[in-house]
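Missing here: one protein chain of the complex. Every other protein chain is in place.
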Amino acid sequence: MTGSKTPPPAKTVDEGLERGIAGLTEERIRRIIRRVLAGETGARLKAYVDTCIHCGLCSEACHFFLSRDRDPAYSPVGKVKQTLWEILRRDGRVSPDFIKEARIIASTHCNLCKRCAMYCPFGIDVAYLMLVVRRICHLLGVTPLYIQDTAHSHAATLNQMWVKDDEWIDTLMWQEEEARGEIPDLRIPLEKEGADILYSVIGPEPKFQAQLIYQAAVILHVAGVDWTMPATPGWDNSDMAMFVGDNELMGRLKRAHFETAARLRVNRIVMGECGHAFRSVYDVGNRWLGWSMPPIPIVHAIDFYHELLEEGRIRVARRFEEPVTLHDPCNVVRGGGLHEKARAVIRRTCAQLIEMEPNREHNYCCCAGGGVINCGPPYKKHRVESNRVKAEQIAAAKLKGAKVVITPCHNCHSGIEDIIHHYELGVETRFLGDILYQVMEKP
Amino acid sequence: MNRFTDGSWNPAIFDLPLSSWRERFLGVEEIQASPSGDAAAAIVRLGQEGFTVCVNGETWPEPYEKLWHLRYAPDGRLVALGSREGEWTVVVNGVAWENRFSFVWNPLFSDEGGRIAVAFQQDMAYGMAVDDVPWEESFPNLTHPLLSPDGASCAAVVQTEPLNEGDIFKYRQGIYTAAVGGRPWERRFMNAWSPAFRPDGGSLAAAVRLGPSDYTIAVDATPWEETFACVWDPLFHPQRRTVLAPVRRGGSWWLAEDGRILWDRPFVQLWQQRVSADGKRIAAVVAPSFGRWTVAVDGRPWKADAGEMVSDPCFSPDGGRLAARFKEAGRWTVAVDGRVWNQRRGMVFSPVFSPDGSRVCVRFKDKGRFGYLLDDRPWELAAEAAWDPVFSPDGDRLLLRSLEQGVFRRRVLPLADFGKV
Partner (left out) sequence: MNELYRLATGPLLWAAFAVFVGGSLYRLLELFLLARRRERFLFTYFSLRYGLRSIAHWVVPFAATNWRRHPALTAVTFAFHLCLLLTPIFLLAHIVLWEEAWNVSWPALPDDWAIGMSFVVIGGCLFFFARRRVVPEVAYVTSASDYGILLLTAAPFVTGVIAYLQWFDVRLFTVLHVLSGEAMLVAVPFTRIRHMLFAPLTRAYMGSEFGAVRHARDW
């Protein structure tokens, strides 16, 4: 890794990686690499590798590169050089230790945010190349422990957080009961066949953030939406399988999700404020299954709130007074074009929006997405240190008066909270739904 | 129970006004219609006492703190899951099972409806109960509960040992398997999914993962010799007693039978395989090319296809015909034997064949209003709710159940009168 200014992060001990490479032979590594390269990749990999002229113009797109004092090892192309180029150059003859390093780079030094695709003159998709590396590492059984455990949960329970079938239902009933304290006739309708909308969430909501389900139920109820939630697995739209490289498991999760919606005969799926889940259901998991677009339309919460406000189904009683700034989540902005709708919702619900710079498609990633935060505590310090530019953005917005950072994505929310804490920025994070719930007219 | 119909197949309309329910109770949940259309029921809210069920205007004798998942069994019994003093049980026609659990969910009915099963959790141990008899053995977790078609046997995927979160190594050694009647298979797997019974209940198959990327089908705990990149749900062939499953190899999906490739061509996707009752034909939902969906019969895809979704293929009772739901450009319709209907709606439900297979009727919903299509001919009932159509045994008449302007309506009509009454 010559040329890198800073030494690699202090060697983290990740049992998932250590024990993963313990049984690996170079012969097996080569076999798996060849299998992936010959069987699973094609024109994209070839075109991207052949077209890259090593100009380094992608570098300044990357928050890792910028935050780590322009360390070239953290530039998008630098990460490709250390992983895929080496693999190709050596025709797959790489060591277990190389695989471990490659896994760390592909899984914890890149959020797959695709900002670099907007800075590369040729539109080379480095996120895709990192996913190829992740795929190889998955097939070799070399995956950070925390995110592997999450993927295991997905496989065993079809949700991310080991939520058992009964715990899911019980949580919904609990939130329904809580919300009835506020709105006596509120319901969370379970298994209502033929409802207009299936409301879907990510595993952490029933596990840790049940109040988000409460808030969503209030919003849906007040808006008079005909909605339902399933009492079976398939409710979780999240997908760490996509990020570890377990495409088959990703397919299983997305199939369960869409078939649950199809079984309940709903017209649309409205999802909570999650970015990676949107990516998974909108243009990754569905494609692996053969659906060119989601078979049942997916409406992200930003889009849905926008619709409810525009149609006057939710009215604002009093706008949120503290000045807010908005973090644009990569997966729904660069991945879904929802940046203007997010701003429209904020204009209706908040008194003052102070923009971060850069913003919209050019936002900096939160550094938590792409499964990076899910790789767990061993990588946390590295993660927050690798997003100093985000801290600077937020600090600049704060200087202009912003007191609240709206982060309409779960991973962003957690990642930004870590950054705020680490850099002692002294602002709050809120979901868009938190704000809407607070300011809306309720019966 | 207030009998408001004659319960016969004689053409007639019977109405049960439900508007008074809204006055009587604090809340009325979704209306459930009995299979014969002789009854309509809903979970209703009483106030301090909690909830009960109102059937044809009469309530169950005892209220519950909470009631949910009200459904009619195929034999006409009305089943809900209810709790009192923090304990849950199954309530059948207002009578609670004797067993109480920490939680119950996913009630299952045998084909004829004679038997009722449910998944339960008791003090963080999981199992199933059939007709008020719980499994003797319980497990740290249980998923995919399943009752055999004849109701004689029930099964689920079970976790056989406790697992600490983060213990990815123990997980890989295999702590999941299928359990039949509470007895787990001897063999453990990294994962098991989607168990399926042989129609006689004598054998069980499940999709299993042997290692992170080795999938196959296990039948009565024995995996197929062949492994695949992925597999979907197994299905027993009723006559051949073999197991059919979609399997992934070389980046494409194939239909396999007992581990061997059955159809001569692969697809971009293949699932929801079905076998006709006579066992002569096999169909599945397939994607012959990326983003295009249809149904394949014995490996041959229909020419007609749809870009968004194809689902729920179903054979007519005699196996001669095949229907499926098709979705294109946001609109649903039905395709029968490869011909796509012209009528398109926001939602169509499961197609229903007449006993001789000659007619197909389906319920639809469009802009919040329900109606029916009979052989591509619409009847815009503009109902607030409707239930699947039922053909009379001789196939001459239709039983339609709907909720129109607050009135539950049971219609029996000759097919010739479809759309007129």
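By written order: A and B. Residues from 1 in each chain.
In the analysis below, a residue touches a chain if its C-beta (ideal position, glycine included) is under 8 Å from a C-beta of that chain, and two chains touch if they have at least 3 such contacts.
Since the structure is predicted, the reported quantities are computational estimates derived from the model, not experimental observations.
Visitor: Which of these touches the unseen chain: A:His63, A:Lys81, A:Arg187 or A:Lys390?
Guide: Touches the omitted chain: A:Lys81.
Visitor: Going by the contact rule already stated, which one of A:Gly337, A:Pro377 or A:Gly426 would touch the omitted chain in the full complex?
Guide: Here the residue in touch with the unshown chain is A:Gly337.
Visitor: Touching residues of chain A against the unshown chain: what are they?
Guide: Considering the whole complex, chain A reaches the absent chain at 2-5, 40-44, 46-48, 50-57, 59-61, 65, 70, 72-73, 75, 77-78, 81, 117-119, 121-125, 283, 287, 292-293, 333-337, 339, 361-362.
Visitor: State which residues belonging to chain B touch the missing partner chain.
Guide: 251, 289-291
We take it that only the chains that are shown with their structure count from here on.
Visitor: Give every residue of chain A touching chain B within the complex, in rising order.
Guide: Those in contact with chain B are residues 16, 19, 39-40, 138-139, 141, 145-146, 148-149, 152, 155-158, 162, 164-166, 169-170, 173, 184-185, 187, 189-192, 194, 196, 226, 231-233, 246, 248, 251-252, 255, 259, 262, 265, 267, 289-293, 295-297.
Visitor: Which of the residues in chain B come into contact with chain A in the complex?
Guide: 26-27, 29-30, 66, 68-69, 102-103, 105-106, 119, 121, 126, 141-143, 159, 165-169, 171, 176, 190-191, 193, 209, 212-213, 215, 229-230, 232, 248, 250-251, 268-269, 271, 287, 290-291, 293, 307-309, 311, 327, 330, 346-347, 349, 365, 368, 370, 385
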